[in-house]
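With one protein chain held back, the other chains of the complex are shown just where they sit.
As written, the chain order gives the labels A and B, with residue 1 at the start of each chain.
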Amino acid sequence: MTVANAILQGIFLGAFYAVLACGLSLMFGVMRIINLAHGDIAVFGAYVVLVVVQSTGLSPLLAFLVALPAMIALGYVLQLTVLQRALKGGILTPLLATFGLSIVIQNLLLLQFSPDVHSLGASAGALTTESWNLFGSITIPALGLVVLAVAVVVFGALHLFLSRTRPGWRMRATAEDPDAAELIGIDSRNVYATATAIAVAIAGLGGLFLAIRSVFDPVSGPTQLIFAFEAVVIGGMGSLWGTLMGGLALGVAQTLGAQLNPEYAVLSGHLLFLAVLILRFGGVRLARFGARA
Amino acid sequence: MSLLAVEDLDCRYGLLQAVRGVSLQVAEGETVALIGANGAGKSTLLRAIAGAHQPHAGRVKLDGADITSLAPHTRVRRGIALVPEGRRLFAGLTVEENLRVAAAYRAAGRWNVQTVLEVFPFLKARLHMPAATLSGGEQQAVAIGRALMTNPRLLLLDEASLGLAPVAVDAVYRSLADVIREGTTILLVEQDLARALTVADRVVCMLEGRVVLEGEARSLDRDRIVTAYFGLRRAAAGGATA
Partner (left out) sequence: MTVRRWTRTSKLFTGGTGVVALLLAIVPLVFGPDIVQKTTTLLILILLAAMWNALAGYGGLLSVGQQAFIGLGAYGTVFFAGLDIPPYLAMVLALVVAGSLSIPISLFALRLRAAQFAIGMWVIAEVASIAVRLDQNLGAGTGISLSQLYQYDPNYRQAYTFWLALAFTVVFLAAIFFLLRSPLGASLQAIRDDEDAARSLGVRVAARKRLLFVLAGFGCAAAGVLIVANTLFIEPGSVFSVQWSAYMIFMVLVGGLGTFEGPILGAILLFAIQTTFTQGGPWYLVGLGATAALFALVLPRGLWGTIEERLGLRLLPVGYQVVEKKK
């Protein structure tokens, strides 16, 4: 695999990370909460799709559309029960509460499904196996292309939502100043619930892609959370497009690391993350890349 | 029946009592000025009426209906809008977005982006600029405009002239005159006594959380107001404070 191809594969991988990270970034941008159960919610979404596929025989992508309402409902419930309460506590409360939630989700999944790994790669058929070859060394997998396209569409749609629609303005206003927003008639609870519902739905999408491109089991959540968080931080916390860039950067770092040694893949991502943290905060005064950390 | 009725309102910050047993009525179409020194409780009273502060005791009634336990956003839908102290614009949104985000629930009424711009024409050039880039006076205009977009029956203004250059304050008060002409009921907190008297029908003076003077703006003379404002009568009577 040449370096050029590695970078390209990194972009495809990074698009997946970006989708995983999108919801996490939105929740942070609107509510200043980092949902430590985010990865587990994505995995939960993968399991919902799995159940739909196994019981109806639909293709995973169609199955996701069936699962989507369930994910949206989950988002609303999550906000109105756990997160709304957590917002009233200190800075640590949401982290602690979502950490506990993460453990609950993982183990409930373990109880319902076995510890075995599953994958939806087979059910996705041609999507998983199809790829095109260019100039001998460049491979373009169909799945990678689809994920990249979906990532761009999702981020683009979210951007349009926030910049062009009134509900989007309401969300931005509430994110900036929830008290002032209330004073002009915005129900902040509703706004937060919508943001969480969107975040959970997109997390479910991330779970779908995880299931297709790889294997997953009930405890895959934390790994996805770390990747998602690394993407958000690398791209700059509080910036939606930054999260997309961060995801791509993370993917490329991992594939380039794998060029040296396959065992270095994940490690390279971690090192990039730590390097960004050190550069941004560790006493080296660089310009803030639009990061409102 | 008055549009707004405040009955025996008691507001606290922890152990500190900011508003003590205040009762107040505002009739539809009236303009009432709430004056008093810093710390008299005026802002807190306004915030309690808008729902941003939960009172310890007492009631707030709109059109006779008890709204004391309603959330701020619900009160907006009933027709109360507060222009908060310090303006509190959404800095990342443009002027137009700041205005239009407020117009969700009471769009039917006299106020929309067009008519707000008629009252504040100097905002036309700034319509698509982020609110954070505006000058103090322009921001105050947007803040008032934003509240107007909810087509309020009762407009609450908290220190609208604070921190503004006199020229800007002139502009704000000229536009207020327009708003008053439209028939909106206004309750405004104002440190600048002279300004307050130019627009108000009635004046209510607060000191240390209580109402100490109330009356028609025309009939109150300056000396009476100053005495009440600084609590001089009580000081002259031997300095006994409650």
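Here are some notes:
FYI, a residue touches a chain if its C-beta (ideal position, glycine included) is under 8 Å from a C-beta of that chain, and two chains touch if they have at least 3 such contacts.
Given the structure is predicted, the values throughout are model-derived calculations rather than measurements.
The shown chains contacted by the absent chain are A, with contact judged over the whole complex.
Within the whole complex, the absent chain has one touching residue among A:103, A:138 or A:245, and that is A:103. Screening A:93, A:190, A:214 or A:259 for touch with the missing chain picks out A:93.
For the chain missing from the display, the contacting residue among A:159, A:189 or A:270 is A:270, taking the whole complex into account.
The hidden chain makes contact, of the residues A:8, A:34 or A:71, with A:34. The set of chain A residues touching the chain not shown comprises 28, 34, 36, 82, 85-86, 89-93, 95-104, 106-108, 110-111, 222, 225-226, 229-230, 233, 237, 263, 266-267, 270-271, 273-274, 277-278, 281-283, 293.
Simple rule for what comes next: only the chains that are shown with their structure count from here on.
Separation between the centroids of chain A and chain B, computed from CA atoms only, is 44 Å.
By the touch criterion stated above, chain A contacts chain B in their complex at residues 166, 169-170, 172-173, 176-177, 179-188. Against chain A, in their complex, chain B makes its touches with residues 50-52, 71-73, 76-77, 81-82, 84, 88-93, 97-98, 100-102, 104-106, 146-147, 149-150.
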